[in-house]
Each structure stands twice: as structure tokens, then as C-alpha cells.
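The complex is shown incomplete by one protein chain, all other protein chains being positioned as in the whole.
The block that comes next holds chain A.
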Amino acid sequence: DIGDVGRKYHLELVLEDVLDKDGTVNCTAEVLYHLGNKNTAPDVHFTIEGELKNTDEADNVFYNRIQSLEKELVAENIPDNHGNVSPEMEPIHLLAWAASGYVIWQNSTENTKFQLAQIKHVKQVKRSDEHLEFDYMILLHEMVSQEIIPWQMRVLWHPQHGVQVTQDSRQPKH
């Protein structure tokens, strides 16, 4: 507990690469939840010991594939109801995961535990520059309330510039 400021947690964790189970990397982090105002995201500082795997090749393959599509990409229900994700949709899924991490961070308190449950809908947005842009409707599962929360987010991505969530908004339950 820190005076009038909030509550700080010191964490030691192990990061595991979802695509390469043997690829683990140690990480230390400090998370500060602010007292009072629940509308500010917790402060996070972290250090990664070692290096994360280089993904340039896969990134470029995905980037080129999307750029060469005749029509803007549109997809629904990723994964499907039986948990399957087609190989072509896997990068779209991973991108949503990364982007949802940002949304989750911005909306977390000491009493929430969010997970990405499913991508309900994703639509590529045409751009005149070299970024890829996707408009996602995702479903977040919150563990304590057990609620499924629809969330819309605009995601920008480029192999060299990484992921950015440019706009997001919580949606009402159907």
C-alpha cells in the first residue's frame, strides 16, 4: 500500500510464447493500481530478461497476403464454436489478442480478470498508407462477474511499427 496513491504489486513472471511452448522468458513487473479514480488504467513498468523471438518473416508473409487481397477481409466467429481457428485466420486472431491486451489493461482494476473469449466480427478498413487497419468486435470474458462484454476496437498494424489500438468502445450487451 502506498499512502494516498494506491496499491503497488511487484511481480515475477514467466512469459511463454503461445506459438512455441519451449520459448520462455523471465519478466519482472510493477503494477500500481490508483486509489480512488477507477477510470485510470494501472501503471505498469516491466523488464524482460532476454529477447523475444524475431517474427519478421511471419509478419511479412501475413502483411503481403492481406495487401494482395482483392477485397477487404471480413470474418466472423474466431474461434468457431468448437474452438477451431483456420490457418488463414490465425494471424487475425493473434492480432486481436495483442490489441485486446491493451483494452484489458486500460480497463482493469484489482477486482477484474479479463480474457479474450472470441472475435465476433472483424472487418478490414481500407487505408491509403501502408498500415493495415481492422475493425474488430470482440467478446471479453470477465471472471468475477462472469460477464461476456462486447467491445469494439480499431486496430492499426504494420510489420515494423507494431500494434496500435486507435479507438475502442465498450458495447451494450445484446
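One rule holds in what follows: a residue touches a chain if its C-beta (ideal position, glycine included) is under 8 Å from a C-beta of that chain, and two chains touch if they have at least 3 such contacts; residues count from 1.
We take it that contacts and distances are computed from a predicted model.
The chain absent from the displayed complex carries the UniProt protein name "Carboxypeptidase O", chosen from "Septin", "Serine/threonine-protein phosphatase 2A 55 kDa regulatory subunit B", "Carboxypeptidase O" or "Proteasome subunit beta".
Only one residue in the set A:Asp43, A:Asp80 or A:Glu130 touches the chain that does not appear here, and it is A:Asp80. Considering the full assembly, A:Gln146 is the residue among A:Asn54, A:Ser68, A:Ser128 or A:Gln146 that touches the omitted chain.
Residues of chain A that touch the chain left out of view are 18, 79-84, 115-118, 139, 141, 143-148, 173.
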